[in-house]
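This part shows subunit A:
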Amino acid sequence: MTSREEILAKVKTNQPEPKPLPADLSTVPGGMDSLTQFKTVLTTIGGAVIEVTDFEEIAQYIGQEFKDKKRLISTLPELASVTESGWENKDPHSYEDVDLAVIKAHFGVAENAALWITEDLMHQRAVPFICQQLAVVVNKADIVATMHDAYSRIGDAEYGFGSFIAGPSKTADIEQSLVLGAHGPKSMTVFLLG
Partner candidate 1 sequence: MSTGAKDHAQLSDIFNKDEARVDWHDETLWFVRAKRDKAAHSLPEWETLREAASQIKDNVLSNLHDYLLQFEANAEKNGIKVHWAANGEEHNKIVHSILKENGVNRIVKSKSMLTEECHLNDYLHKNDIEVIDTDLGERIVQLAEEPPSHIVLPCIHKKKEEIGELFHKHLGTLEGASDPVYLTAAARDHLRETFITRKAALTGVNFAVAETGEFVVCTNEGNADMGAHLADVHIACMGIEKLIPLRKHLSVFLRILTRSATGQPITTYSSHFKKPRPGQTMHIVLVDNGRTTQLGRADFRNSLKCIRCAACMNTCPVYRRSGGHSYHTAIAGPIGSILAPNLDMKNYADLPFASTLCGSCSNVCPVKINIHEQLYKWRQVIVKEGYADPKKAIAMKVMDFTLSNPTIYKFAGKAGRFVLKHAPFTVNNKLNLWYKHREMPEPPKQSFGEWYKQNNKND
Partner candidate 2 sequence: MVYPTKQTCCGQPMANSGFEHLTQGCNDLFIENFSEFDYVVSPSGSCVLHIKDHLHAEKAEDKALGIRKKIYELTEFLTDVLKVEKLTASFPHKVGVHQSCHGQRGLMLAQMTELVEAPFSKPLHLLNMVQGLELIELKRPDECCGFGGTFCVAEEAVSVKMGKDRVADHLNGGAEYITAADMSCLMHMEGILRRQNSNVKVIHIAEILNAQEF
């Protein structure tokens, strides 16, 4: 008997009587407005909130805040003027020295300021993790309240990889002192568009 067969047989013998799944949980309405909550939580977790009405404002902001950074890349053609061209389709290791990557998210979640980003929005999976700083553009209208709403929205969408990204990378492993910037990006800027 292979281990697979052995394990499955043991599970079948030992598992208890079937228990039903609970009813779905859904968001309880009321409480803080989603956009306000998203901004509050993002700030608490060390992210920067920049409200903009169009891509020009984003380009302007980037041009200013990151002017002394060498490598700025973006998946968004609207930001071509302030970012590198022809950076795509290289070995992901080559993005090691990217100072800023600007991508967009499908939507954000108010209760934890997480942004849902699938690999088709990343160009390559390594991009949002390997860059020194990350910026994400999301529509104000695409902020949902809780994770229950989030997974309703995701539904049975197909993706090879996706991630909820909430704020800059961090650690508190050294005596519970929170430090922003562990292995992923040291900062996270969210452009709320609309």
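Regarding selection, all candidates are chains of the complex that A comes from, given by their letters.
By our rule, a contact is a pair of C-beta atoms (placed from the backbone, for glycine too) under 8 Å apart; a residue touches a chain by one contact, two chains touch by 3 or more; residues count from 1.
Everything numeric in this text was worked out from a predicted model, so none of it was measured.
S.K.: Counting any copy, say which of 1 or 2 touches subunit A in this complex.
M.R.: For subunit A, the touching partner among the candidates is 1.
S.K.: Quick one: in the complex, what on subunit A touches candidate 1?
M.R.: 2-4, 6-8, 10-22, 24-25, 28, 41, 45, 92-93, 96, 111-114, 124-126, 129-130, 146-148, 150-152, 154, 156, 159-177, 179, 181-185
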